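Contents: one structure, followed by commentary.
With one protein chain held back, the other chains of the complex are shown just where they sit.
Presenting chain A:
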Amino acid sequence: MAEEQEGSDAGSEEVLLTPAQLIRSLEQAWMNEKFAPELLESKSEVVECVVEQLEHMEENLKRAKGGDLKVSIHRMEVERIRYVLSSYLRCRLRKIEKFFPHVLEKEKTRAEGDPSILSPEEFAFAKEYMANTETHFRNVALKHMPPNLQKVDLLKAVTKPNLDSFVFLRVKERQENILVEPETDEQREYVIDLDEDSQHLIRYKTIAPLVASGAVQLI
C-alpha cells in the first residue's frame, strides 16, 4: 500500500494512485453514496488506503514541532479527510440498517464472481443486525401470537430503496443511447445522449449502471 501511494512500485498490479487521486476517489465515492438511494458497491480498497494515509500523516504530525503554521494546516487536512471518510462509512451504515433485509438478500443472490456491495465487516454487521432485530421481534411479540402468524417476512415489511427517485449528476464520460423509461402512460420511452461535463436530473434507475461504472458522478 505504501508503495502504491508513493507510486514507486512498478511491478504492482494494483492501480497506482497519488494521494491526491486517492482522496479524489474517496470524495467521489462519498458523494455518490450520499445521493444514491440504494447502497452502492463497497470501496474497501479506497477506505483502507485512506486509513493508512491518515495514520501516516498523523505519525508525521506527531514528529513535527508544534507551533508551526504548516503543522496546523496539515492537521486541518487530516481532520477534513477523516470527516469525509467517517461520513462516507456512516452513510453506508445507515443504508445497511435502513434496508438490511434487502441488502442481505442482494448479497445472497449475487452471482459468483460479481463484486460484493458489502465489505466483509459490513456484511458481518448486517447479519448481526438482522439476527438481533429478528430475535427482538420474536421474543417480545411474535412468539406470543397464534402459530400461523409467528413469521414476519422482513423483506416485505422493511422499506425498499426507492430506485425511482431523481438524482442530479454530472457526466464524466460521454454516453450514447441511454434509454429513458416513460413516466406517465401518455409518454413513450426515448433515447438520450449524455455529453461530457453536462449535468442532468434523471431517475436513478435509468443511470444506476453508469454510477457503478464511474461514468457519471452524482452531485
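We take it that a contact is a pair of C-beta atoms (placed from the backbone, for glycine too) under 8 Å apart; a residue touches a chain by one contact, two chains touch by 3 or more; residues count from 1.
In the analysis below, contacts and distances are computed from a predicted model.
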Completion exercise
Answering from "glutaminase", "DNA replication complex GINS protein PSF1", "NAD(P)-binding domain-containing protein" or "Coronatine-insensitive protein 1": the UniProt protein name of the missing subunit is "DNA replication complex GINS protein PSF1"
Problem - Absent-chain contact - pick from A:L93, A:I178 or A:A208 - result: A:L93
Fill in the blank from the handout: Per the whole complex, from A:M76, A:L155 or A:I219 the residue touching the absent chain is A:M76
Completion exercise
The listed residue (A:Q21, A:N60, A:N139 or A:S213) that touches the chain absent from the view is A:N139
Handout entry: Residue touching the undisplayed chain, where the options are A:V152, A:V180, A:I202 or A:A215
Key = A:V152
Handout entry: Positions on chain A contacted by the hidden chain, ascending
Key = 47-48, 51-52, 55, 66, 72, 75-76, 79-80, 82-83, 85-87, 89-90, 93, 97, 121-122, 124-125, 128-129, 132-133, 135-137, 139-142, 144-146, 149, 152, 157
